[in-house]
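Yeah, one chain of the complex is gone here, protein chain that is, but the others are all in their spots.
And then subunit A:
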Amino acid sequence: MADIELVPNAKSPARIGQPELVGELTTLNLGPTHPATHGIFQNILQMDGEKIVSTEQTIGYIHRAFEKIAERRPYYQITTLTDRMNYCSSPINNLGWHMTMEKFLEVDVPKRAQYIRVIMMELARIADHLICNGILGVDTGAFSGFLYLFEKREEIYEIYEEVCGARLTTNMGRLGGMERDLSSEAIRKLRAFIKSFPPVMQEFENLFNRNRIFMDRLINVGAISAERALNYGFTGPNLRAAGVDYDVRVMNPYSSYEDFDFIIPVGQSGDTYDRFMVRNAEIWESLKIIEQALENLPQGPYYADAPEYYLPPKDEVYSNMEALIYHFKIVMGEIDAPAGEIYHAVEGGNGELGFYMISDGGRAPYRLHFRRPSFIYYQAFPEMCIGSTLSDAIVIMSSLNVIAGELDS
């Protein structure tokens, strides 16, 4: 039998400068439907024993052609597409899209609507981070924290329900404001949440933050330098964990974020533990913002005086001629937008969520592109996990908070 030279993945960066392999590599399929991927995407790992030698990512399993569909939809119907990108924090996507269009159409949104939006977006951020950090606990073998936090996430979803009627794919807000004012029930639930959430979060932090086993699993795992993170287009908590204090809410304030007092937590080493800690700290900051917004909630209308764009309240539609006309025109997509192009970004759960839109003056965008943060930073995954073990790769992926819907658009 002739000698067969085994040079698997000779091109892999990790192979350079390492001694030749003597054994055989194992190919391991992590995904598409693996419990640890928390979504549908595939990683083909080449393993040398327990060490990862190379990984090849395959994505696109739930690609739904949102950008193509958006080219035929009237502007207000695109909101439902944005829901389905980062479905862990859909209100941020919805309201981000409304704000893009409001900037484009130069609609001034009243302060009250802006504050309600801030409350909802920060709730969404808390829900998003709770899932990410809770699941990180599950992936390291601690289920209880996740289960405990889910009760609070449920309370957030009940507030969504009170505000917009839906829980997961919220379709929240309207172009020009909110679809309805904050009801007294919603305010009661918000106050109850602000009161009951801190002890639970504190207990979660007590359980994990200084937990020896948890720290050993996370510290120095999947570290990335600030320079590499920037080069890879990281944004959001993952970038801040590497020590860069970039937050769209502060750099380019939208929806009155400049009115609130909060800090941007940053990490140092950009490892999995820092990402976990940054998210935890951000949850506390979000809570602070919600408290301030609720305390200083301005009086006034909850939607802009822009009848061509704001879908009128239903009771007016049935009693007011103008409202009926505009309702008809908006629903039938007969409102044309001016020609032009715009880029607007909001701070999503995972980072800078951008909307780049070109309009040729019709009822639908000529071209709409979503800048999806996890699509851009997930490409750094091989660099972060090559050389580490399989169990490390799982927690790295979990701490990056890759959401399949956002990845594939």
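Convention: a residue touches a chain if its C-beta (ideal position, glycine included) is under 8 Å from a C-beta of that chain, and two chains touch if they have at least 3 such contacts; residues count from 1.
FYI, contacts and distances are computed from a predicted model.
Q: Select, from "ABC-type polar-amino-acid transporter", "Dehydrogenase, FAD-dependent", "MoaD/ThiS family protein" or "NADH-quinone oxidoreductase subunit C", the UniProt-recorded name of the complex's unshown chain.
A: UniProt lists the chain that is not shown as "NADH-quinone oxidoreductase subunit C".
Q: Identify the residue among A:Y75, A:F208 or A:Y232 that touches the chain left out of the display.
A: The missing chain is touched by A:Y232.
Q: Of A:E352, A:D392 or A:E406, which sits in contact with the chain we cannot see?
A: A:E352
Q: With the missing chain put back, one of A:L25, A:V138 or A:I342 would touch it. Which one?
A: Considering the complete complex, A:I342 is the one touching the chain left out.
Q: Given that one chain is not shown, which residue among A:L147, A:A192 or A:M251 touches it?
A: Among A:L147, A:A192 or A:M251, only A:M251 touches the chain that is not shown.
Q: Could I get the residues of subunit A that touch the absent chain, sorted low to high?
A: Considering the whole complex, subunit A reaches the absent chain at 59-60, 63, 65, 67-69, 71-72, 103-104, 228, 230-233, 244, 246, 251-252, 340-343, 345, 352, 354, 356, 358, 366-367, 369, 371, 375-380, 408-409.
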